[in-house]
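Single-structure report; data block below.
Shown here: the complex without one of its protein chains, the others still in place.
A and B label the chains in the order they appear, each numbered from 1.
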Amino acid sequence: MIEYAVFFFFAAVAVVFATVVVIHRNPVVGALSLVASFFSLAVMYVLLEAPFLAALQVIVYAGAIMVLFLFVIMLLNLQHQHEPATRPIQQFLGYTSAAAFGVGLIYYLTKYAVLQSPTTPFVAGAREIGVALFESYIFPFEAVSILLLAAIVGALLLSARAGKGPAQASVTAQVDARAEHLP
Amino acid sequence: MLTADNVLGVVKILIIVGALLNVTPIMVWVERRGSALIQDRVGPNRVGPFGLLQSFADALKFILKEDVVPAQANKWLYTLAPMFGLLPALTTMAVIPWGRAFPLHNVRVAGHTFFEQPYLFDPIVTDANVGILVIFALASLGVYGLATAGWASANKYSLFGGIRASAQMISYELSLTLAAVAALMVAGSLRLTDVVHAQTGYFVLFGAVKIPAWNCFSPAMWLSMIVFIVAAFAETNRLPFDFAEAEAELVAGYHTEYSSMKFALFFMAEYMAMAAMSALIATLFFGGWDIPYWNEPATWWASLLTMGMFLMKVIAMLLVFVWVRWTIPRLKYDILMKIGWKVFLPMAILNIILVAWFIARRWI
Partner (left out) sequence: MIPTHWFLILSAILFTLGVCGVLTRRNGITIFMCIELMVNAVNLTFLAYARQFHQLHGLIFVFFIMAIAAAEAAVGLAIFISLFHHRETIDVDEANLMHW
């Protein structure tokens, strides 16, 4: 009974904030609404008996990726850049094709994807996921870690300014109080 | 609807929220008198005996002050930012165990007898299977309070302060999480009740001396304890890591433009986060609610004593927070970020390997 109430409430929250992301002009408001949407999706994951992934969703998506988005928006001072209005023909075609796609998808889901609910509980704690990751999925695990390394190196190279590197001062030179080293 | 679970759950939530809301006034007094003691002066002693009512005077001042909102601030986000700051502070206490579980049996209240069947009362609001991940998840949401406050104030110095504070928090979150993994490896579970139960035994030294099996007494855990406590200081933006809100450098950083109750909310959020972090440190490293050298029976009075013990450990850790604030100078921001990534993160990762080796060799 309470499960249904929680499901409908957080599903509504997720959809409302996703709509704000799509519609609102200000990217900071969009980023914060997306955080709220991700948080309600994490609640959905708890309802799907995957609490480990729910916590990971908040830690990784809401807590790290969206912080990255917010930093980029704030550092580039993007709220002063006014986004020009989309041409009406693009808006019309975009919304109608997406709506047609969505309606078609939901129709076919209700027609063909209605399954019997499983009766036994699903045990998906940290131990089972850890065992699966380190036994069956060890190769993709290591490959993803190399992928993340490549992403870090790529992000640093792409956003570095041409010319000199980051300004660095020697720590010892800064705290040195001897008279001959004072400016 | 009015089941024992629901009613007692609400009672536990009220106890925790009540305790957390009271932390701020008490800590304000402790901070001001403690700093005065360390700096060889007296501190507030006019309002009430020993200045104990100073917090009430401060609260009254905050409520009655004029609430100034900058003209170009984004009104919605400016008002929401302090509430984002309170979210992690209040919710992380939900999975921390603050006492020993005991059965409730035949409780007589006003002529009615409740609990004919014994009901196990576990003093933890929710004993989640992935307990500690919930704490890290909610703590990582604390970044948004700072970033939003800095941005919504429409002030360049606030923006820089907010970005600096957010960058510092996300950098030290990594070391915090990895250092806590060591304590979890020893306990073998993510639930904090299991972490406390793993610390209720004893280490036997030289066949004769019994030491409580708290993680702080085991040499393999000392490195993780140091990294965790330092990262906890950085997470709560306390000295020596409070450059982002440093008084002399950035006016007041991300909360420069905030006045009266909104500023009071930031203030409260900082002290409540400190209390939640102290509770977590006490649980992970100092044995939680365990009273040393006593096998606590499952009765209500023993459970109350364990709650008192937990409170004492949290208070001790809070005093350490205050003590360090007024002893150690503030770290410069680039040094702070440099050691966060280049010193503490490698130390935390090496610590995991070290503790894993110790566990494999059965030395723990």
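Convention: a contact is a pair of C-beta atoms (placed from the backbone, for glycine too) under 8 Å apart; a residue touches a chain by one contact, two chains touch by 3 or more.
This structure is a prediction, so every number in the text was calculated from the model and none was measured.
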| item | value |
| --- | --- |
| Displayed chains contacting the withheld chain | A |
| Touch residues of chain A, complete complex, unshown partner | 3-4, 7, 11, 14-15, 18-19, 21-22, 27, 30-31, 34, 37-38, 41, 44-45, 47-50, 52-53, 56-57, 60-61, 64-65, 68-69, 72-73, 76, 78, 81, 83-84, 86, 90-91, 93-95, 97-99, 101-102, 105-106, 109-110, 113-115, 117-118, 120, 122, 124, 128-129, 132-133, 136-137, 140, 144, 147-148, 150-152, 154-156, 158-159, 161 |
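Convention: only the chains that are shown with their structure count from here on.
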| item | value |
| --- | --- |
| Distance from chain B to chain A - Cα centre to Cα centre, in angstrom | 26 |
| In the complex, chain B residues that touch chain A | 74, 76-77, 128-130, 133-134, 136-138, 140-141, 143-144, 147-148, 150-151, 159, 162-163, 166-167, 170, 173, 190, 332, 334-335 |
| Parts of chain A lying in touch with chain B, wherever the complex brings them together | 26, 28-29, 32, 35, 39, 42, 51-52, 55-56, 58-59, 62-64, 67, 70-71, 74-75, 125-126, 168-169, 171, 174 |
